[in-house]
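I have a structure here, written as structure tokens, and I will follow up with some questions on it.
Missing here is one protein chain; the remaining ones are kept as they sit in the complex.
Chain IDs A, B, C, D, E and F follow the sequence of writing; residue 1 opens each chain.
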Amino acid sequence: MIKPLGDRVVIKVSEGDIKTASGIVLPDTAKEKPQEGTVVAVSDGKYVEGKKVALDVKVGDKVIFSKYAGTDVKFDGTDYLIVRDSDILAVVE
Amino acid sequence: MIKPLGDRVVIKVSEGDIKTASGIVLPDTAKEKPQEGTVVAVSDGKYVEGKKVALDVKVGDKVIFSKYAGTDVKFDGTDYLIVRDSDILAVVE
Amino acid sequence: MIKPLGDRVVIKVSEGDIKTASGIVLPDTAKEKPQEGTVVAVSDGKYVEGKKVALDVKVGDKVIFSKYAGTDVKFDGTDYLIVRDSDILAVVE
Amino acid sequence: MIKPLGDRVVIKVSEGDIKTASGIVLPDTAKEKPQEGTVVAVSDGKYVEGKKVALDVKVGDKVIFSKYAGTDVKFDGTDYLIVRDSDILAVVE
Amino acid sequence: MIKPLGDRVVIKVSEGDIKTASGIVLPDTAKEKPQEGTVVAVSDGKYVEGKKVALDVKVGDKVIFSKYAGTDVKFDGTDYLIVRDSDILAVVE
Amino acid sequence: MIKPLGDRVVIKVSEGDIKTASGIVLPDTAKEKPQEGTVVAVSDGKYVEGKKVALDVKVGDKVIFSKYAGTDVKFDGTDYLIVRDSDILAVVE
Partner (left out) sequence: MIKPLGDRVVIKVSEGDIKTASGIVLPDTAKEKPQEGTVVAVSDGKYVEGKKVALDVKVGDKVIFSKYAGTDVKFDGTDYLIVRDSDILAVVE
């Protein structure tokens, strides 16, 4: 599997219709559009002022992130996105 | 519900007429126009010099923020805005 | 009333003739023009290297600030300006 | 051999077909394309807030990195890439 | 009088002929031209890494500063300049 | 001789054919081209978070650095390059 480094997270992006079970519907505006997905891997932690701390998300979290963030990778036929945790806006609970 | 991360806050934007009960009327100038709304979710805290501290706003606060700040999301048919707490100018008391 | 956050201050801008009782007259040059006003609200403090410290101005201070700083708000029919305390150049004593 | 300095890493880039044994296939999009390679040398460590710490990768790691990162060098007829460890997105496990 | 804030200093700019008693003559080049003046007010101190320290100049110092630095103010008919202390190049002794 | 300051290093650039004894051959691509040379002088150290530490290279090291880094100087008829140590990519061992 892919192990992200530093402050990075691997996300399985929700495809197609973005009206998910959680009820998120992204508006059709000219503003920055967020996307939804599920965290499938997180790094071992990031440095904050010299101390290594855990990221704010964990594997399994459904998250909202900026559409233009990150780098696409395909692994065993599945598309993933590697993003920095600061590009994740919120967790859907 | 949506749980914002880091220094982010979820706001229910006041729509339509912005002459609210609190008496705020936004002027009609060429300057940056602020908007008003109510905080509906805050993160668990943000890092300041390596220590995690609470944000300056709490759920229920009526706040003024920059019009162009943040990212729109729709949740169960309601529009929300996710902004950084540094984009919140003031609390209306 | 409006409670500013972080390093922000609410100012009641001096209108009309800027020859105030304190004798400040702003010159008519092409340089950045400052404006004068009175502080009507300050935040609870700002973070400096991880410690929360009081701002350098207090309610009632007559201050000089950059003309293009801040955000206009109107509250109960009165115009105010929300500025960062770093945009305040000096206190008129 | 080449000993990278500071936060730098020497990578033997995977050439030709990028469908490697690990199953990574990079998508054909307009987004930033990552590349895959193997770490062949790392520095003695980098400074994080005044303390020297080990890098997040070690010799032998298969890594994904940004296509446009780093500097090409050829050593004994082999192409290498010297990149900063912050340009390495993830380790393939 | 005017009390500057933070790292700011109030200067009475030397007008007219800049061949002052101290012998400074500013050259007629295309480079940035400095100006001379006398410090008439300094702030209570500035923050350096979280500690409040005194500025490097004091009232009465004759100083050289960048011509394009600062903000003009007029007080009781006299022109002053409010500059950051980092814009003051040197003290003439 | 020339004593570099801060984080700077004086390098005797390898001229002419860049196929040196160490076997480095720089590729002919459009990417940033590194150059090779030998360190002839280093500073007394640089500040890292308030502590003075030794640089990562020492006199005699054969180093690879960015082609466009640094400032040319000629001393007793020989060309040298003064670069910051962060512009040195690696040491050839």
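Definition applied: a contact is a pair of C-beta atoms (placed from the backbone, for glycine too) under 8 Å apart; a residue touches a chain by one contact, two chains touch by 3 or more.
Because the structure is predicted, anything quoted here is derived from the model rather than measured.
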Chain F residues that touch the omitted chain in the full complex: 1-6, 8, 10, 41, 43-44, 47, 49-50, 71-77, 79, 82
Interface residues of chain E (partner: the chain not displayed): 23-27, 29, 31-34, 48-51, 53, 56-57, 64, 66, 85-86, 88-93
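One rule holds for everything that comes next: only the chains that are shown with their structure count from here on.
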Separation of chain D from chain B in steps, with touching chains one step apart: 2
Any chain that touches chain F and chain B: none
Superposing rotation of chain C relative to chain E, computed on C-alpha atoms, to nearest 5°: 50
Separation of mean Cα positions, chain E and chain D [Å, integer]: 51
Set of chain B residues in contact with two or more other chains: 49-50
Chain contact topology (line, ring, star, complete or other): line
Interchain contacts, given as pairs of chains that touch: A-B, A-D, B-C, C-E, D-F
